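The complex appears here minus one protein chain, its other protein chains still in place.
Every chain is named by a letter (A, B and C) in the order it is written, and numbering of its residues begins at 1.
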Amino acid sequence: MSGFNKVVANYQEAMAGLEDGMTVIAGGFGLCGIPENLISEIKRKGTKDLTIVSNNCGVDDFGLGVLLTDRQISKIVASYVGENAEFERQMMSGELEVELTPQGTLAEKMRAGGAGIPAFFTATGVGTPVGEGKEVRTFNDREYLLEESIRGDFAIVKAWKADKYGNLVYRKTARNFNPMAATAGKITVVEVEEIVEPGELDPDQIHTAGIYVDRLIVGTFEKRIEQRTVRPSHNKSGE
Amino acid sequence: MSGFNKVVANYQEAMAGLEDGMTVIAGGFGLCGIPENLISEIKRKGTKDLTIVSNNCGVDDFGLGVLLTDRQISKIVASYVGENAEFERQMMSGELEVELTPQGTLAEKMRAGGAGIPAFFTATGVGTPVGEGKEVRTFNDREYLLEESIRGDFAIVKAWKADKYGNLVYRKTARNFNPMAATAGKITVVEVEEIVEPGELDPDQIHTAGIYVDRLIVGTFEKRIEQRTVRPSHNKSGE
Amino acid sequence: MMALTREQMAKRVAQELQDGYYVNLGIGIPTLVANYVPDNMEVMLQSENGLLGMGQFPTEDEIDADLINAGKQTVTMATGASVFSSAESFAMIRGGHVDLTVLGAFEVDVNGNIASYMIPGKLIKGMGGAMDLVAGADNIIVTMTHASKHGDSKLLANCSLPLTGKNCIKKVLTDLAYLEIQDGKFHLLEYAPGVTIEQIKALTEGELVVDSNVKEMVI
Partner (left out) sequence: MMALTREQMAKRVAQELQDGYYVNLGIGIPTLVANYVPDNMEVMLQSENGLLGMGQFPTEDEIDADLINAGKQTVTMATGASVFSSAESFAMIRGGHVDLTVLGAFEVDVNGNIASYMIPGKLIKGMGGAMDLVAGADNIIVTMTHASKHGDSKLLANCSLPLTGKNCIKKVLTDLAYLEIQDGKFHLLEYAPGVTIEQIKALTEGELVVDSNVKEMVI
C-alpha cells in the first residue's frame, strides 16, 4: 500500500477541487519561491472570485499577476503591492478588495492558522490603519493588536526537494512564506524540483513534515528574477 | 574583530550574571537534550529562589532535579512532574510552587516570548484547571483560552553542533524545547558537543540562528537514558 | 464476564486505523496499537516530543540517547521520518493535522469530558501533552477499563476528577465495550465477546443507549 505517497499524476489533478470563491494561500516572496506552475494551472482552469493570501501578487505577466489580468481574483491579502501596475490599478479603482497586512503579521497569521491558534497579539500596526477596528490591549505597559489567523481552502507551495511522503526541503530564500502556507491549507499542494524516495532526506533536515502535504508534483521552473543586481567579477571579493 | 564569536572560556563565564530570584528557561524533554553542564554550574553557584521553566524537571539525581535537591528552585513551570519523587514531594508539601502547563501551550509560550507575541489563544485547557482565571473567548463557535508568553532572564540550551557565531544544529529528538528556549532568554547560553568555524554549517540547515545566542561553550555529556527499551537484535527487522 | 485483555483492546482500536493515517498513541494500551497495524496498511506514528515516523524499539546496538519517544523510551525512526521542535510538534497537534489520537483516561462522561491527568491529593504527574492532544484532535479514541478495580464505573454522568478536556471525546473503547458519545449519552456500538449488555449497563454510570444495531465485537 502507499498510504503516504502524495505524488499526483499531473497539474489538473494537483488543483482538482478548486472552486470559484475559494481562498488560496500562496508561498513566495516577490517572484522568489513561487509555485509557478500551480498558478498557471489556476489560470488555465479559469477559477473566479478567488481570495488570494500571499505576500505579493507577482508582476503583471508572471506569478500571481497573471490571475489579476484575467480578473480571477476578487480579494487579496498581501503586504506589498510592489511593482505590479495592474494590481495597483484594480486596487485604486475598487475592482479588487485589498487587505494590506504587515509582512510579519501575515506570516504569523498563516502560521497560527496552521497551528490551531485562532488569534494572537502583536505590537505591529498599533495606531496605524492596520489597527482600525481591531482590539487593542496592554501587556507590560505596551499596546498590542489582536490579529486573527488565516486558513485557506487550498495552499499552493513551492519547495526544492521532496520525498514521496511529502517531506519538504526549501532552498535559500525561496523558503520565505512557503513553510507557513504549507500548514494553513485544507488541501496543501506542493510543487518541487525533485522528488526522492522516502528515507533519502535527513530526518533532522526536513523543513516541512509530510503530514501537512496532500498532493505533490514535480515541475520545471522559469524562476524569473525581479531585480538582477550584480557586481563586477573583477573586484576583490569576486576574484 | 570578532563581534560574532560567542564562545566563552568556561562554565563560570557561561552562567555569569545569574542571580537569586531570576527566571531560567531550559531546553530538554525528560533527560533528552538537556543542558547538563549548565545545570551543574547553576548547582555549583548555589543560586537560590529560581523560577525554572522547563517541560520536566529531570530525575532526582540528574538534570534539573539536582537543583530541587539543593532547594534552589522556588517555582517551576512544567507540563510533567514525571518520575521525580523529590519534585512530587516538594510540590505536595507546598515548598515548591508549580504551574502545571500543557506541553504544547508551554512550547508556544516560549516561542511567543521570543517572537514578541505577548499572548495567544488556544483551545488547550478550556474547561480544565489550566483555564481557571484565564479569559475565554469564542472564535468560529469554539472556545479558546488566552495564554501569555514567557521570557526568561536566562535561557539554557543544549544543541549538537554550533559554529562560533552561535548558529545551532540539533540532533534527533534532543531538539524538543531547545529552539524555543533559545529565543526566549534575555541571555541565551548554549552548550554543544562540537563547535565548528563559521561557514561550515549549511545556511539552509541551521535550526537556530546565531542572533539568539549570547554565549556558547563546548561540553561533554553523560546523556543518561530514562527508559532503555530495546528489541532483540535477532528479530526480522533487526537482522 | 470475559473482559478484553490489553492486547485485545489494542487490536480492536487498530481496526479504526486507515491507510495513510498519522496517529498519536498515548502511553499504556494505546502504545500497543502499533503492534496490530494491519499488514495491508501504512500508518505513521507521531510522538509529541518532536518525531513523526516513530519506528520500533532499537536493538542494543542502535540505542541512541538523543532519540526517544514521548514516554521517554528509546526508539528508532521509520523510513520517511522527520524531526522537529516541540512548538512545531504541537502546532501539528493543535492545528488538527493528526488523523487519530488514542489515549488513556481515568474517567469519561456523557458530555465528552475527559479526566486523565490528576487525582487531587494522590497523583499529580502533570498533563504532559494530553490537554493539547484532546483539544487538537477531531478523531480521538479513549482506551480504559470500563470500571475501576473496586467496580466503580469510569463512564460517568459527570467527571469527578479535574478535566483534561471538555466536550472533546466521541469514542471510548473499554475492556467491555466500544461506545460513542453523542447528544449527552453513551451509545453502545459493540460489546466484547462473552459480555452481556446488562453487565455493561450495570457498570456504566452515565446514560447508556443501546441501539438496535449493537453487535458483538470482532477481534
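FYI, a contact is a pair of C-beta atoms (placed from the backbone, for glycine too) under 8 Å apart; a residue touches a chain by one contact, two chains touch by 3 or more.
Keep in mind that what you see is a predicted model, and the values were worked out from it rather than measured.
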Which displayed chains the unshown chain touches: A, B
Which of B:Asp60, B:Glu83, B:Glu143 or B:Asp204 contacts the chain that the document leaves out: B:Asp204
Chain not shown: contacting residue from A:Met91, A:Ala119 or A:Val190: A:Met91
For chain A, the residues touching the chain missing from this view: 29-33, 55, 78-82, 88, 91-92, 100, 102-108, 110-111, 122-130, 160, 171-180, 207, 223-233, 237-238
Chain B residues that touch the omitted chain in the full complex: 1-4, 111, 113-117, 163-165, 167, 183, 198-199, 201, 203-204, 206, 209-212
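Going forward, only the chains that are shown with their structure count from here on.
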Overall pattern in which the protein chains touch one another (line/ring/star/complete/other): complete
Chain pair whose interface holds the most contacting C-beta pairs: B-C
Chain separated most widely from chain A, comparing mean CA positions: C
Nearest-to-centre chain - CA centroid comparison: B
Chain A and chain B, separation of their C-alpha mean positions in angstrom: 32
Rounded Å distance, chain A centre to chain C centre (Cα mean): 36
Contacts with 2+ other chains: residues of chain B: 108, 122-123, 171-172, 175
Residues of chain C whose C-beta touches two or more other chains: 77, 83-84, 90-91, 93-94, 135-136
